[in-house]
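My questions all concern the structure below.
For this depiction, one protein chain was excluded, whereas all remaining protein chains were kept in their positions.
The chains carry the letters A, B, C, D and E, assigned in the order they are written, with residues numbered from 1 in each.
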Amino acid sequence: MPSVKLIEYAESSPEVRAVYDDIMATRKIDWINNFWKALAHQPSALRRIWQNVKEVMAPGALDPLTKEMVYLAVSATNGCAYCIASHTASARKAGMSDAQLAELMAVVGLANETNRLANGYQIEIDERFKPKF
Amino acid sequence: MPSVKLIEYAESSPEVRAVYDDIMATRKIDWINNFWKALAHQPSALRRIWQNVKEVMAPGALDPLTKEMVYLAVSATNGCAYCIASHTASARKAGMSDAQLAELMAVVGLANETNRLANGYQIEIDERFKPKF
Amino acid sequence: MPSVKLIEYAESSPEVRAVYDDIMATRKIDWINNFWKALAHQPSALRRIWQNVKEVMAPGALDPLTKEMVYLAVSATNGCAYCIASHTASARKAGMSDAQLAELMAVVGLANETNRLANGYQIEIDERFKPKF
Amino acid sequence: MPSVKLIEYAESSPEVRAVYDDIMATRKIDWINNFWKALAHQPSALRRIWQNVKEVMAPGALDPLTKEMVYLAVSATNGCAYCIASHTASARKAGMSDAQLAELMAVVGLANETNRLANGYQIEIDERFKPKF
Amino acid sequence: MPSVKLIEYAESSPEVRAVYDDIMATRKIDWINNFWKALAHQPSALRRIWQNVKEVMAPGALDPLTKEMVYLAVSATNGCAYCIASHTASARKAGMSDAQLAELMAVVGLANETNRLANGYQIEIDERFKPKF
Partner (left out) sequence: MPSVKLIEYAESSPEVRAVYDDIMATRKIDWINNFWKALAHQPSALRRIWQNVKEVMAPGALDPLTKEMVYLAVSATNGCAYCIASHTASARKAGMSDAQLAELMAVVGLANETNRLANGYQIEIDERFKPKF
């Protein structure tokens, strides 16, 4: 059960509805997922987080599929069930194949493994890895 | 200080040296970084982890730069200083631009933020996000 | 399903019952939640953890609501569903408003984001942030 | 060593300088810490993150000291050294006493402990903890 | 719902079936758990991960029960529900008693608590803790 009442479109204030409309228009969809309905209990947070998502996930130096896969990699690392489900769906929609998902998960698993080996053995950073400017 | 003595190339056993040689040949470099020198205190672990890295990071359905950026995203999420340093270097070598690094970090930061919002508000997974087979 | 059998009040040993009674008296409630019923399979652990909770969560330099909100902030960061549910309930009981919950989650989300930006960019600690004694 | 060149005030573009000026004016200080100097390599990210920090950390339903302590609680949970150092300094500046720091850390430690006990024992959420609307 | 279709034994390819057969023979069981059925959508990943598990979890300098308990300790720390359930079952099968489970969880909880106290207070490593070689 969510910690706050979900705000449905039909009962939303003009301020919330404006954000919902922008989410649906930007994503070319006709529904709002639960994440936004929970944030809507504080309209300023809803607007702020949506603006961040819209700006960060827009195509740029990285393409949308790469961004969705990075999002999924982080969510799998943190074990956020909601985020894994929603960003697996987004990545699929952006074109992620079964083979890409498998390789993504393989890299995520491996990085999580070697992160602990490097920390656990107290390994010091090689001089050659330090950036020069 | 590392937890175990680092095994330098000059003092390595034939079993360790074979792995070191394969690392340098595969990566087209002439040095071994500290991570492998620590693992080498148990040659079977050195060989096993290297085989995993070699297989997982090879080009496939995802290109090498994407894989390095996912590795860096996971390492930043976990806060592994060694891994962040080494995989920032690898990603740079694979061609990561300043703009790509900036967008990668923006997605990593945003995903870590929304992961906690989704968990913190106890948001339930929308039916539409559940895969059908 | 819990990993161990939950110990109900009616079937509890005198040692466990004494802790259950103290929990209910301290909190002015008439029931025991599942967390304690699981710990009770080892009475010494039940008593030890309860003594810690009782001491740490008592009013002091920080008021009870602030402590509950910090508890919730940590639980949301770690993604512990049980702890998020129980400490959202506790914080609500201690007076947390919808607006306070929204601002708490906003800070938790932001801190999780900037933690990764600081780590991901390998930013060094400014001299001015180092305490002087 | 940071992953990108830090942008000093003297060498900053007008867009970056405007954000730096706003940071110093808002915080009533005369210097910029390394975090912002690293973000500045991508001015749009610098502006976006600063706007988020400014909006989220402003006084509201929670006072500034409480917000700084929550930020520190999250940073200690994640083990972000930079963030712990900078937000300990901020919380001190906002008035955190030694006794408040000690109680904050006690709650953070306890929450991290019980989070793992609840997860480790696979404890199910009590019906009474589920919100009703 | 899993992100990929689970591959049942009856419908598996010869390559997948060979791994399934080895899992069942090695573990002396007659069924395959969901983890492997999901990995099987990419047979090379299934084989690689299974080879790692088989090699790492074999008796050696640490006995199988100790290894299962360490696995459970890590899984409880990360909050991976699937892994906690499966490795609690494995540890039970390897002989873990209720008393051992209770002490294991007590250590896991305590370590998670003191990890945050050490980080939160920015405590520096004592010279005496640094290994000498």
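Please note the rule applied: a residue touches a chain if its C-beta (ideal position, glycine included) is under 8 Å from a C-beta of that chain, and two chains touch if they have at least 3 such contacts.
It should be emphasised that the depicted structure is a prediction, and the values quoted were computed from it without experimental measurement.
Q: Thinking of the complex as a whole, which visible chains are touched by the chain that is not shown?
A: A, B, C, D, E
Q: Kindly note down the residues of subunit A that lie in touch with the hidden chain.
A: 72, 76-77, 79, 81, 84-85, 88, 105, 108-110, 112-117, 119-122
Q: Considering the whole complex, not just the chains shown, which residues of subunit C touch the missing one?
A: Counting over the whole complex, subunit C touches the hidden chain at residues 1-5, 44, 48, 52, 55-56, 130-131, 133.
Q: In the whole complex, what residues of subunit E lie against the chain that is missing from view?
A: Residues 1-4, 31, 33-35, 38-39, 49, 52-53, 56-57, 60-62, 66-67, 69-71, 73-75, 77-78, 80-83, 85-89, 97, 99-100, 102-104, 106-108, 110-126, 128-131 of subunit E touch the chain absent from view.
Just so it is clear, only the chains that are shown with their structure count from here on.
Q: Starting at subunit A, find the fewest moves between touching chains needed to arrive at subunit E.
A: Step count on the best path from subunit A to subunit E: 1.
Q: Looking at C-alpha means, what's the farthest chain from subunit B?
A: C
Q: Count the C-beta contact pairs for A-C and for C-D, then tell me which is higher.
A: When the contacts at A-C and C-D are counted, C-D has more.
Q: What's the distance between the Cα centroids of subunit C and subunit E, rounded to whole Å?
A: Centre separation, subunit C to subunit E: 27 Å.
Q: Distance between subunit B and subunit C based on Cα centroids, please, to the nearest Å.
A: Each chain reduced to its C-alpha mean, subunit B and subunit C end up 33 Å apart.
Q: Would you mind pulling out the distance in Å between where the CA atoms of subunit A average out and where those of subunit B do?
A: For subunit A versus subunit B, the centre distance works out to 20 Å.
Q: Where does subunit A touch two or more other chains at once, residue-wise?
A: 1-4, 48-49, 52, 56, 78-80, 88, 99, 102-103, 106, 130-131
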